[in-house]
Structures are given as C-alpha cells and as structure tokens.
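All protein chains but one are shown in place.
Moving on to subunit A:
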C-alpha cells in the first residue's frame, strides 16, 4: 500500500435545498485502485465534479500531497495533478485532429509554447508518450477514425501526459466490449504500478472484480461502506450501495405461446451464415454477444432501419419487411435504442412529452394535443415503473440516468405491441433501476414477444427466458435460462465464430 495522496474530509455540497454530499470522507493512496460504487443519484458525479474543479465545495476540506486542495476550475485541478477522464469519451479527445496533436494538446496551450507547431517534433514526442502507455496506434491517424476503445485510451494517455498524482475514471467501460475493456484494464494496471492513485467509478461488477484494491460505496450523499481487506466482499459492497441485500434473480423460464416473429434464413451481413429465429408470445429472449457481433444490426433489421442481406421475416404469420421505423411501429414492432442520449432522449422536452412522443396521435384530436390525457397516461406510467420525479412536467435532463432510461422504456409500454426490442436497456443505469426495469419488462411481457439485446451475460441471465448468442453475425448458441452452462455460454460469446455453410447446433 502506498502513501495517502489525496485526503477528503467531511466534504459537503448542496444545490439550493438539494443536499447532494453530506460529509464525505475518502482517502486515495498511490498505486491503488479505489472503486467508487453508488446508485444513480448517490452523489458520485458531484463528488467527481468537486474533485476535478467543476464545482466548488460548500464545506469540509481536501488535501493533495499534504497541501490544502480546493480547485477553482478544471485547469487548476489539472495543474495540481488531479486528472479526470469523463464518461462521454468525446469530451476527452478532439476527433478531427490526429492522435499526436491530441496527445500533445495540453502542451500546445502551455505558456511559452512556440507560435508555430513543428509536426515532426510533436509526433516524436507523442509517439514517446504512446509507447510509455503501451499504445500501438499510428500517431498520424485521425482520432475520429479510431474505434471507441482507442479513443478512450487516447483520452487517458492525454491525461497521463501530465504525470498526474490522481486519475479519476468515470465509468470508462460503459461503451467498450469485453476485449476492449481488457486493454483498458491492462493500461490501468500499468498506471497503478507507476504509483498513480486511481479513483474508478463503475457499476459493472466484472470491472470491479478485475480492478479493485478497495471499494467505497456511496448512498444518498454519504459513504455507506468501505471494503479494503482482501478478499473483497463484493456482495456486502453491493448491499451497502443498495441498502438491501442483492437477491438472486430466479426466473422460471416461460416457453412462450404462438410464434410472433419468425426469421427464416436471415443474413445479417453478406457472407455471414443465415439465422433462423422464432420469437414467441409472452417470452423474453435475450440476445447477447460482443460489440460487433450483430446484435444491434439484428435489431435494426427487425425495426426496418436496415435491409437484411438475405432471408425473410414473418410477423404473426404474414410477411414482414418494414421500409422504415414508421412502418415497423405501425406493424406493432417497437425499438428502444441503445445510447439513449443520442438516440432516444429529446433534451428540450419534459418527461410527459418524451414519454408520449411515439404516440402523440393517441393524445390528440384533429392534431390538437390534450395535455390532460397526456398527464393521466404519463402519471400512471411514472408510478408503474417507478420514475423518481416531482412531476411529469419536469425536464427530462433533471432526471438521473436510470430514471431517464425508465422514461425511454415506458415510452414503448404505453401502447400494446407485437414485438418489443430493447437494445442495451441497462446502459448507464444503476443496479436499483436495473432491477426495476427488468422486473417491469418481465411483468408486462404477456401479449408480445420481447427481445433484449445486452452485451453483459449477467444482464441476460437476469431478464430472459431464453438466451441467444450471436458471434460475428452468426448464431453461436441458444440456451433456455435454467441451469445454464456458463462456461459453454462464455465460450460461444468469445470463441471463434461459426462460418458460412457450417451447421450451427446449439
């Protein structure tokens, strides 16, 4: 264990009457990964924002390397050696510039930097930084052309160019696949060995198991548990975060009734083996697989956003080939897309308008909207799925991530449908909200076929009657969710993909 680099004592922060942090005590030691867990609204992001100089603290004090620390702004925090990599990757990089410029950007703004940029020198220094981090990208490539994991690494490498004492990572794996995350983890291992104190914020148990030296749990603006003794007690940590014990989800798989959606010889991409798939009424099917396995493509084909490379679909026995999203919705096929910030949330709208957006027609006569009817329906749905808000007329962005997601899913539960597609419904959602959403999806599953597309196997097991594994656009396995052979499932997810013209047996 290293020495204490950053010490926080009795930190308090309020926004108006809303007391967000009620006296936080926290120590960050060099060469240690401290994982911060907390449900949405627990105050994690506020704590991070105080640390990185975005918010001023109202009370308490912080010390950094023995000296008092109270940054006025982000620049001061960075200058003092506290560097933060934020959740949305593109905050950390400039996509239109090349890797070298991104890595050296902070140097360009330093006082004393020359007027002209010498590219060759810049590249040489950038390449040095990249090597030090174990990065293998060509520094001349444009960041926008890199994949998400590389961009994330660049953001971290940029942060590391400052030789920080404290590195704060805010849910860095939320958009990474397992393989990409593993690259990130080895980078974090390297930084830990260099003696950096790392504060790692995450919901993902797999990340936490892999990285944590110490777990700190937050609930309702206070520390609710600190776990530092090996072996770490993960279950107790989750319990401290949620305030109640994590109950094992036990699902009795339902068989499903009549087939609703039948895919015959569906080819997700040219050159990939065809997929046969039948989705039945009342059943919840989880489709799992890594990033690039074709999950999202499958959803897009069913929702009419893409054409399959081959094969046909039938909905309730009739041929089904939607031209666009509109046609799919009209046929009773709904999709709640992933990345709600980009694909689902209307930031200017309140909860009620966001929730009723697809079905405004049902709330209007001669196109004139009835606010009363909107209010009734939304109020009822808000109660049913447990959205925490003051009123349905609150702006959507005032809600925490988990509550926003509940609104996005509630949107598609207003009207009955034949097929409900949920692409990564648990993305950026705390465990409490995840349970609520999962339970609600299962409770309402009668009368439709439900497809949930998730990358995490845990999430699939939590919600599905049946689990389908995709691997590079091919069907790699199918399991009824009862006494699943996890080893085999994981092998199907991560193993070599079935090839064209090979029999796929589950």
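Heads up, the rule we're going with is that contacts are C-beta pairs under 8 Å (C-beta built on N, C-alpha and C of every residue); 3 or more make two chains touch, one makes a residue touch a chain; residues count from 1.
Simple rule for what comes next: contacts and distances are computed from a predicted model.
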item	value
Options "Monosaccharide ABC transporter membrane protein, CUT2 family", "Cytochrome c oxidase assembly protein CtaG", "YeeE/YedE family protein" or "Na(+)-translocating NADH-quinone reductase subunit D": UniProt name of the undisplayed chain	"Monosaccharide ABC transporter membrane protein, CUT2 family"
Which of A:11, A:345 or A:467 contacts the chain that the document leaves out	A:345
Contact residue for the chain not shown (choose from A:226, A:369 or A:388)	A:369
Residue touching the undisplayed chain, where the options are A:65, A:205 or A:357	A:357
Contact footprint on subunit A, counting only the chain that is left out	15-17, 305, 324-326, 328-330, 335, 337, 342-349, 353, 357-358, 360-361, 363-364, 367-369, 398, 411
